[in-house]
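Of the protein chains in this complex, all but one are displayed in their positions.
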Amino acid sequence: MPDSRFKILTSASTAGPGDAGRTGSWRVERPVIDYSRCTPAKLGKHACHLCWLYCPDRTISKDIEPQIDLEYCKGCGICAEECPTRAIRMVAEEEFAKGDGHE
Amino acid sequence: MSNQRIDSGNNAAALAVQLCDVDVVAAYPITPQTPLTEKLSELIAAGEMDAEYVAVESEHSAMGVCIGAASAGARAFTATSSNGLLYMSEQLHWAAGARLPLVMCIANRGIGAPWSVWNDHQDAMSQRDTGWIQLFAKDHQEIVDLTIKAFRLAELVHIPVMVNYDGYYLSHTYMPFELPAAAAVKEFLPPYAYLHTLDPQQPESLNSVTLPDARQDVHGVTQGGYMDIRHNLHLEMRQAMEVLQEIDAAYQQAFGRGGVPLLDPYRCDDADFVVVAMGSLANQLRDVIDQLRAADNLKVGVLALQIYRPFPTAQLAAALQGAKGVMVFEKGLSYGNQGALYADLKSALYPYPARPQLHNFILGLGGREIRTADLSQTLKTACLQPAQSLPEQTDTPHWMGLQL
Partner (left out) sequence: MNTGIKTTVLNLTEEEFVYPGNRACAGCTLSLLYRIGTKALGRDCIFVVPPSCLTVMQGLYPVAASQLPIFNGTFASTAAIATGVRAAMKQRGLKTQVVAWAGDGGTADIGIQALSGALERQEDIIYICYDNEAYMNTGVQRSGTTPQGSLTTNTPYSGKKENSKNVPAIVAAHNPAYVATCSASYPLDFHDKLLKAKEIRGFKYFHIQTPCPPGWGCEERMTVKIGKAAVDCGLSDLYEIENGRKTLSEPSRKLLDPAKMKPLDDYLKMQVRFKSLSAEQVAAMQARIDEKWQAYRREFGQAVGNNSGVFNGEDV
């Protein structure tokens, strides 16, 4: 082990979310799930989950009613494109900015 | 218990490495280092050394393997010369910035173009800014002792260490030396441990992109940016000289040799003129000193630099305060300016009151023969030179031994 008088600074990083900050701010549009079309939600049991699979950023949960982490969802739209029942629409962020002023 | 041998400098290095419980050796052959790698291959293949020899496909990869091994908790070693050292140059910077405890031997050789296989110091000097500690051995005994000390130094201060010895003059000649007992070396070197060992139990991402500015980590603690990390390397490199002195003292205690970790003076106490050099040339100069003292009554001495980086600024300046003249003989230079050692020495003296007359001699490039008689003549002339020479004339390097 090194001599205790030495600090030995070097680039060694530990893991955590948000390295790029709140990547939800990248979004121009956000995914919105229509649970009446969503297969697991409709069936009330685990099924499909392709949106969970294909999300590059793991911001969709594998729940029977999938939840989207808007803090980090980058709005790529792959989930909407891959959903076999077209249960996910991409909606412009502006639509939500008007509502609650949080964006 | 200890072991007197007569063997080559390359083998001395290999035998020292064998004693140091190295786990991974990765090396690419290059003249004049090659016999060192062959010896290590033999020792490992014969089961006399418990290590893995990785037959890499280049020097850049040799250092790559060492970097990977050292980061993952294994003591690693490589050796090279000349263009091989240059080929791995970016890796040297990487190892230093990553604070990896690596040791490498260099059998010093001139750099192409044009091709030369013979000795000079340009290879080591070209890497003086990488952040590696650079030590210079004057004989085979020092090759052994410095290599062993290098492992302990590198691992204590987490800065890689380069042990230099002259190609052919030392690598291929035979000299007697004592090989310490294996058990004693094992005791002298603590087990290898890297501060940021790659470990699935404690995962870290090493050496990723680092911003110019300091930034908070996941625990909200501010960590330095690139410049802070690099500053720390420099500071701790300076501090490493103190640690080397401590290691040297411990080595002397354990093995009975040492005492001159930074500078090795010969007949300098009353010297009016001090010659400064590194490597085997410093030993050759001792004969010159003896001759000039005997025949010409000149009060001359030679001061060998055992360490070039970090530069022993204060110690060197102190040692030269009493000298009327200082002659720096070196086997390399910073093209377009002067000898690198000369410039460093001059800079070291600058804050101090003494202003000895300084001379820079470039010699021995590409293995150009260095005759003791020529050294003697050159040194004598420099000693007897009038003190009123124009500064420009004495600050320009003199080339000894040109043939055109």
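Each chain gets a letter, A and B, in the order it is written, and its residues are counted from 1.
Here, a residue touches a chain if its C-beta (ideal position, glycine included) is under 8 Å from a C-beta of that chain, and two chains touch if they have at least 3 such contacts.
Quick caveat: nothing in here was measured; it's all calculated off a predicted structure.
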item: Residue in contact with the excluded chain [from B:70, B:86, B:274 or B:383]; value: B:70
item: Contact residue for the chain not shown (choose from B:42, B:129 or B:199); value: B:199
item: Option from B:90, B:129 or B:187 whose C-beta touches the chain left out; value: B:90
item: Contact with the hidden chain (one of A:34, A:65, A:81 or A:94); value: A:81
item: Touching residue (missing chain; options B:45, B:211 or B:402); value: B:211
item: Footprint left on chain A by the chain that the document does not show; value: 11-23, 26-27, 39, 46-50, 52-59, 62, 69, 71-72, 74-78, 80-82, 84, 90
item: Absent chain, residues of chain B that touch it; value: 23-24, 26, 51-52, 54-58, 60-74, 76, 90-91, 94, 198-200, 202-211, 215-218, 223
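Methods note: only the chains that are shown with their structure count from here on.
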item: Centroid distance [mean C-alpha coordinates] between chain B and chain A, Å; value: 54
item: Residues of chain A defined as touching chain B within the complex; value: 1-3, 5-16
item: Touching residues (chain side chain B, partner chain A) in the complex; value: 97-99, 155-158, 190, 193, 195-196, 203-208, 210, 217-219, 224, 228-229, 232-233, 236, 239, 243
